[in-house]
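Notes follow once the structure below has been shown.
All protein chains but one are shown in place.
When the chains are written out, they are named A, B and C in that same order, and each has its own residue count from 1.
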């Protein structure tokens, strides 16, 4: 049982190489149950290293309490496993497509959070009713239409990524401004400059989805938020003159 | 106060004989309050040993915090208590009937979880609206009609088992594929290859029931999930080409 | 600073005399926040000693985390404070009236629990839709009509007790069988053979109220539970042939 110094160092090297995104993906995944965004394993987070051209993602079907940073699977932008002994999330190819085509995303989250999923099942955009929504988006939260049978029967998870991108193209949306989407009949995806921000966006989406549901119940003819308020609140938090936070 | 070695060994033997299903049933029962599926004692789980022809089930009306593995009652498939000093769950005969006639079930759960019970009270099947549902079932979650007065006045809990089986027969469903049912006016039953999987299914049912309620509120004309998605999601998790999990 | 042995013993005697109901009322009150039945101090529990003709009740407006058994106030059936330096709950006279006229009640609870209070504000009886309800009541949970201006402007809390009793009289209900009521525009009261059972009934009422709300939303024409099931479930838990519990 002898190991050459060379191969040992190489092994350590690989381990160290991905440790930062494994740690980032691990910590972000562990936030999902704490924020009540997942039941069992109904969710996954990934974190990217663009200089290496790979991302770390949750292994498929592994309970959160059994996760460790080292169990995060390393995958390239074509969905190939680069490192890791576990099978990656079944939604891995959707993450890969989004990282490949949307080049400033640092982290991606998929959940089946209750209210956001109900809107996705309803095949409805979430209307912009208030400033909580406008603090994050200037438009309704888009719901991509259900996919065609061809896409579903083809490379399904890969096509899910394209369905999201097509939805943004058709609606004229910019993924750098709108960091969340509902996939019709399925559930939400969110992203952000890193995995932690992407999880933050998932929690905000669930909150906004619940408020919009209640608003429609209380006042079915509640109007869209007025343009001046949309602009004001978005710019308080984003853009050159933002003054929220430190 | 002398005890023959023979009778002592026999006693230990009986104790050891059922310990594995008592432990399994105990652990599964203790999951119910953790998953917010029960108020007080409104639920019960059983675990079967088919080689011995018996199952272990929660004693009736005993609070979860007072349960121990040894308190689980051992019952045969005709509902007779085989071992145990406590009275078994009042729903024991329903469990017995299902174990007797559906021979690949390993565990059964009954709860009065809030949203699933509301659908049962509404006497409505839970429509298949999204992929969360399709990950587990390719059909609406069936609601068995309320029982006839004759069945209710007869051996009620025993007949409840037959009501569930008749519902599956009439709807052409296979209990190995659809592992959950609502009993009209009453509440849900779920099952699985073991007690832990049966509890998992109870939590999934409650989640799907809540999402379907919200979906109907948001969009009363929300359509049924398209066939291609139902097939795709179910086969991701089940069947020969499944690729979810490890 | 000398104290005669006689007066010291008398003082201890008084303290000991009520300790058992103070302890019972204390423990029952502390269950309210644990069962999510109260916000701040919106609730109170009392426990009676009929041989002494008094009950122990929560002091008014004292946060649950500051309660101790000794702070429970001792009151007679006319609402007079017998022992204790704190002011009793503002609802004390309602408790007193019910203890005085309904002579087998051992404990009373008043909360503003969310769903039960919403039904009270809606001035609607809670319809009997399922077996969860029938395990406790064979009838709709009654909602007493709002009180007359005369009763409100008079001895309000005292009259609230009569409003509850009149509601039972007018509907032909027996307080020994139906242990819960909604006071229209106000909130629920429940009772039982002791304070612990009364709290149990408050939690069951809140659960049944939520399920009935959801049932109406899912199916506005959901029918009343059939008579055979009402009878069966109630008798499983109550009466000479009950077989629920140990």
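Everything below uses one rule, namely that a residue touches a chain if its C-beta (ideal position, glycine included) is under 8 Å from a C-beta of that chain, and two chains touch if they have at least 3 such contacts.
Here the structure is a predicted model, which means the values were calculated and not measured.
Student: Report, in label order, the displayed chains that the undisplayed chain touches.
Tutor: A, C
Student: Using the document's definition of touch, tell me which of A:48, A:164, A:182 or A:225 contacts the absent chain.
Tutor: A:225
Student: Of A:23, A:132 or A:166, which one is in contact with the hidden chain?
Tutor: Checking each option in A:23, A:132 or A:166, the one touching the absent chain turns out to be A:132.
Student: Touching the left-out chain: which of C:34, C:50 or C:153?
Tutor: From the options C:34, C:50 or C:153, the contact with the absent chain belongs to C:153.
Student: One chain isn't shown here. Among C:17, C:112, C:171 or C:237, which residue touches it?
Tutor: C:112
Student: Contacts of chain A with the missing chain: which residues?
Tutor: 129-132, 200, 203-204, 207, 210-212, 214-215, 217-219, 222-223, 225-226, 228-229, 232, 236, 243-246
Student: What does the interface between chain C and the hidden chain look like in terms of residue numbers?
Tutor: With respect to the unshown chain, the touching residues of chain C are 39-40, 42, 59-62, 86-87, 90, 112, 114-115, 117-124, 146-147, 149, 152-153, 156, 185-187, 213, 216-217.
Rule of thumb we're sticking to: only the chains that are shown with their structure count from here on.
Student: Counting only C-alpha atoms to place each centre, which chain is farthest from chain C?
Tutor: A
Student: How would you label the chain A and chain B contact, same or different, if same means the shared numbers make up over half of all numbers there?
Tutor: The interface of chain A with chain B is built from mostly unshared positions.
Student: Where does chain B touch two or more other chains at once, residue-wise?
Tutor: If we look for residues of chain B contacting two or more partner chains, we find 217.
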